[in-house]
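Just one protein chain is left out here, and the rest sit where they should.
So that you can tell them apart, the chains are marked A, B and C in the order they are listed, and the count of residues begins at 1 in each.
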Amino acid sequence: MRIVATDCGSTTTKAILIEERDGVFRQTFRGEAPTTVEDPFADVTLGVTNAVTELQELSGYKLIADDGTIIRRASVNDVDGCDMYISTSSAGGGLQMMVAGVVREMTAESAKRAALGAGAIVMDTIASNDRRKPHEQIQRIRELRPDMVLVSGGTDGGDTKKVIEIAELIAPARPRPRFGSEFCLPLIFAGNKEARTAIERIFSGEGFALSIVDNLRPTLEREHLGPARERIHDVFLEHVMAHAPGYDKLMEWANAPIMPTPGAVGDILQTIAKGRAINVVGVDIGGATTDMFSVFGGIFNRTVSANLGMSYSISNVCAEAGMDSVLRWVHLDMDERELRNRVKNKMIRPTTIPQTLEALVFEQAVSREALRLAYVQHKAFATTLKGVQQQRTVGDAFKQEEAGKSLVDNMALDLMVASGGVLSHAPRMEQTALMMIDAFEPEGFTEIAKDSIFMMPHLGVLASVNPRAAMEVFEKDCLVILGWCVAPRGEVRAGKPAFEYTLTRGGTTLAHGQLVGGEMRLVRFALGESGTLEVRPEKGLDMGAGAGKPISREVRGGSVGIVFDARGRPLKLPHTQAERRACVEKWLKSLEVYV
Amino acid sequence: MRRMVPMWIAIIAGFAMLLSAFFPMTESLGETFGDVFNVVAAIAFILGAGSLAKVNLAKVSRRDPGWGFAVVTLICFTITIVVGLGKFGVPQNPQFAALPWSGEKEAEGGAFAWIYAYALVPITATMFALLAFYVASAAFRAFRAKNLEAILLLSTAFIILLGRTFAGVVLTGWLPDWASGLRLENLSVYIMQVFNTAGNRAIIIGIALGVSATSLRILLGIDRSWMGSGD
Amino acid sequence: MQIILSVAAARMCAATACAALCAPLCASPSASPPTPPLSVTAADVPWDAGGSIEISWVPAANLGSATTWLVERSEIGADGTSGPWVTVAEVAIATTTTTAAKLSHTAPYWFRVTAVGSDGSSSPTNSPAHTTAHRNFFIGEKLPLFSAILTVCACVIYFILAARKGRPMKVRRIAALEAIDNAVGRATEMGRPILFVAGIQDMDNIQTVAGITVLGHVSKTAAEYDATIEVPTSRSLVMEAARETVQASYLAAGRPEAYNADLIRYITDEQFGFVAYVSGRMVREKPATCFYMGCFYAESLILAETGNSIGAIQIAGTAESSQLPFFVAACDYTLIGEEFMAASAYLSGEPDQMGSLKGQDAGKAIASVLIIVGVVLATFAALSPGGFATAALGALRGILGS
Partner (left out) sequence: MAKAYTPGLKVTARTTYRVRRLLPVTGDVRVKVGELVSAETVVAETFLEGDVFPIKVAGMLGANPNELAALMLKRVGESVQVGEVLARSKGIFGMMKTEAKSTAAGTLESISDSTGMVIIRGAKTPVQVRAYVAGRVAEVIAGEGVIVETDALFVQGIFGVGGETWGPLVIAVKSHTEDLREELIVSSMKGAIVVGGARMTAGGIRRAREVGVAAVICGGIDDADLRDVLGYDLGVAVTGSEKIGITLLVTEGFGDIAMAERTFQLLLAHAGKLASVNGATQIRAGVMRPEIVVALEARGSSEIFTGGATAGILDIGTAVRIIRDPYFGFLGTVSALPEQPAVLGSGSKARVLEVALESGERVTVPRANVELSST
């Protein structure tokens, strides 16, 4: 079995070759080439051909035919050609959607979840309570040029008036699609089924291509995103892709439907979380945006933080977090005015890379803040359903829990996957690990891994046609295990004992020690090793078994090892600059971050 | 302006009432404001009746579903007003026998009193009787031994329930005298007197403080939300 | 505080009972006629509203057959001695003072005391005492209450000022109030109305005011969500207040055209008539959300259970401690007592108002300290009566004015 997979990103098209050798799927070669979706080429397949040509050169197999298409081999015994070609795409800015619902926190949020889960970028969410006046909403709808609109609202048998009202705002506003002027704007209705006839009437013959699917919130107690997500994928292929240059050809080439890149990443993470029964957070920090994925208790969520990124949006990260927040992670002397100008220079020349250590330290400080802010947004979005009736008994008299609690629980988190330039191209793995720890503040035992060459999108599509291959490649080649973060929840007292650890393997103690509040320590534990780690936290500190209770867990080694973090959660840094710098410097030193 | 005037009325009246409780010379001021309130409430009653009439008339006018009930309401409303104001069947007040209509409208033997005694009271009693059913249904649903607190509450409730019935006496009557405190009837009294009272008072103290702070906020004009939110 | 009071009350009861029992024993059983008291004095009760006079008399050495004293007053006539006499009190023979209350503070009163025996009455005191009740600047016995109020107010004002200076005020989350958006949103999505009941008392009840305050917030949210809110009221004045509030909210939310005064309607003052209407309405209209915020009595459970049966999200708040259990059992969220009172401050989120909540907490802290001190003292006093603890308990009781 030989599979060629490509991901047509907005700037580069990445191709990988996956081969089955001795019954095991491995990723063997990779190649890349600039994406060719815009003028002067305006044909995405050129870039694909170029990237696959690189695979061909590296592997020695002939993969590209003389006419530029990908060769399929007739039998698995042939030397040349591949058996399958799959692709994802985020070229041309990805799939951009506008969603609408009745209440922002309820059906509109479900609609947003459906769109984000399908891999779209949500340009705006229209709801009857979004604090905009109807004419302002109309103005906004007219300004946007989405690829697709998803309208939801009302439970089945519930509100029809406001759903129709929103439809009545969208119809006269006539949003124009991004590509092609004669093209009908695809509009998916996934709301109250009683409103369907009215919706059909409103959008008939108005330049809309209406399709109706099951309500994504049949009752407030239940969210049913499947049909809406699938329809988004279908519409993406039928309407949006068909109008992007060269995609008609690409769709013919591919053996599986072309997926939006983030949708595919979400799919692979869901597959992994389900397969290993764990909670996962994945992040892809890009130049302009940061994508955050999580699977907690089997529930998948994705958010796109549109203006948190490391190049195009770097200035926005600094503005949103504040320069003080960024500089708290920096142990070196830096001039703020100079830094501000540098940030802006990076923004206008986004392709540059840090040359000096100082520049790297600063860029990694910015990335911590970008990740932290994106995670805050993610936590706020990934919640239990809102608007649910609570059945109370006398037992609840003391704690009346609210609906809409965040699903994200750092203590329950098992695996963090880092990807994106600043994380995966950091010169030292320790830097990636520490950036993740500082930004996400994981609690208890958390494994940290990075996506070696951003293979997750390819594997996401692969999972839809060959889940075994996707899982195997993911575990063996996609993930680079960095190690573990072991940190107690609770406030620590500086200098006072925080917890004790013992790492054993088959009865032999490999490492033992104690950490005091505010300390960090790295215990090297090489890739391929495994052992049992027992931790005894002090009173008031929780490692996952409850405050003050010892806990032990199997751990695997990684290229960094085990990071013990006794800084306490929530993470607090000293207030004065001098103390803070000393602290940060101590941590950097003990983790051998910058050597 | 629209907010300042009511705010100042509230502030002045509130302070007057407060002062009159402690300072004897301001007593009459407090009484005056009390009277003013009654007058305002009485006038507001006209608005209330007006609202009632308007809503029901509109219902009839639009032939809304169930408009027949609105007609019944309006008829009863009119009858009661006429009967009450006209003092039908009200015997003369013996003290002022010479004056027509001197009897109290609620006086025994009058039509109004009849409506009260033979229509309102039974209907009210019916509604009240529903309560027994609701207590049972609420208790049935709410008392689930889900966690430790619930179990504690449930067992306490059980003791009280048994202690208040003969079952309690029968069940634990065999306990010797030195352990009589453990008899269900005594236990239930003890729980009510000690735990219940203590808990209740804690709530009452909290409420009292809450009331004073709320009043103070209104008196100081810090809390204006009772006049509608926003500024 | 209350516990100390009850202990004190029990002790006092015991004392009086004792005295009553002793009285017949103390009195001489001789058959001689009752002897009038030697002299009578009348004195204005200091620090009162001017309505009472304290009368005391000196009994003769030999009381004769007297068993009770009859104290009378007169106010008509130039010297008041001619009557008519009105009974002030009839007291046991062991007592020598009594207080005449509910008097006018504008004219003098005359008092005479007669010893009454089983065999008839003595002559009254020959020289009735007279005095005028003075209306004082302040009612002395309310001093503890007054100082308690002042203390609480001082705390509240202090924290308000502190909050204005920018001191951060952290207030714990109140789930019931955080749930308002959820509850209103639910009604919007389900296309059903919101029902708001502000209790069954009039606007002079602070709970009703607190309820109207919450209504202001709920209706603003409803206006933003464009949900329908119905407010049946059981008092006309409450209806007017609610209309003002809701209209202001709709205006503040920028949707004045959506305000419909007819949805805020007066039903009846009659408790169960009101309940019948509201529960009937609930069953027919099936509101998705019900709020009960105010003073409730027996209807609390009828409303809450009806609401529960139609599957509504219910949020209740009341300071009627007897109704709280019903709400807790039948509603999704309940504001318990002080939480309900704190609701408006919490919802406003203004530092001033948050500060007032902190002040309230300070008051609570003071009350807690007093309770603990009192309980400890009462315990010691019970263990070793007459010791230091007893004296201290007495002193504390004196300070608290009981």
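Just so we're on the same page, contacts are C-beta pairs under 8 Å (C-beta built on N, C-alpha and C of every residue); 3 or more make two chains touch, one makes a residue touch a chain.
Since the model is a prediction, treat every value here as computed from it, not as a measurement.
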item: Partner chains on view for the chain not depicted; value: A, B, C
item: Listed residues A:G157, A:G207, A:P257 or A:P350, member touching the removed chain; value: A:P350
item: Sole contact to the chain not displayed, among A:V235, A:A288 or A:C485; value: A:A288
item: Of A:L58, A:A319 or A:V376, the residue in touch with the unshown chain; value: A:A319
item: Contact footprint on subunit B, counting only the chain that is left out; value: 54, 57-58, 61-62
item: Touch list for subunit C against the chain that is not drawn; value: 257-258, 260, 262
item: Footprint left on subunit A by the chain that the document does not show; value: 10-11, 38-39, 92-93, 134-135, 138-139, 160-162, 164-165, 168-169, 172-174, 198, 288, 307, 312-313, 315-316, 318-320, 337-338, 340-357, 359-360, 425-428, 594-595
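Going forward, only the chains that are shown with their structure count from here on.
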item: CA centroid of subunit A to CA centroid of subunit B, Å; value: 56
item: Interchain centroid distance [CA atoms averaged], subunit A/subunit C, Å; value: 59
item: Inter-chain centre distance, subunit B versus subunit C - centres from mean C-alpha coordinates, in Å; value: 15
item: Sequence positions of subunit B contacting 2 or more other chains; value: 141-142
item: Residues of subunit A engaged with two or more neighbouring chains; value: 392-394, 397
item: For the subunit A and subunit C complex, residues of the former touching the latter; value: 102-103, 105-107, 128-129, 131, 133, 153-155, 158-162, 192, 217, 220, 386-390, 392-394, 397, 400-404
item: List of subunit C residues in touch with subunit B within their complex; value: 1-3, 48-50, 135-139, 142, 146, 149, 152-153, 156-157, 160, 202-204, 206, 209-210, 212-213, 216-217, 219-220, 233, 235-237, 239-241, 244-249, 251-253, 262, 265-267, 270-273, 275-276, 284, 298, 301-302, 304-306, 308, 319, 321, 324, 326, 328-330, 336-338, 340-342, 344-345, 347-348, 350, 352-353, 356-357, 359-360, 363-364, 367
item: Residue ranges of subunit B touching subunit C (in the complex, touch as defined); value: 21-25, 27, 37, 40-41, 44-49, 51-52, 54-55, 58, 66, 120, 123-124, 127-128, 130-131, 134-135, 137-139, 141-142, 197-198, 200-201, 203-207, 209-218, 220, 222-223, 225-231
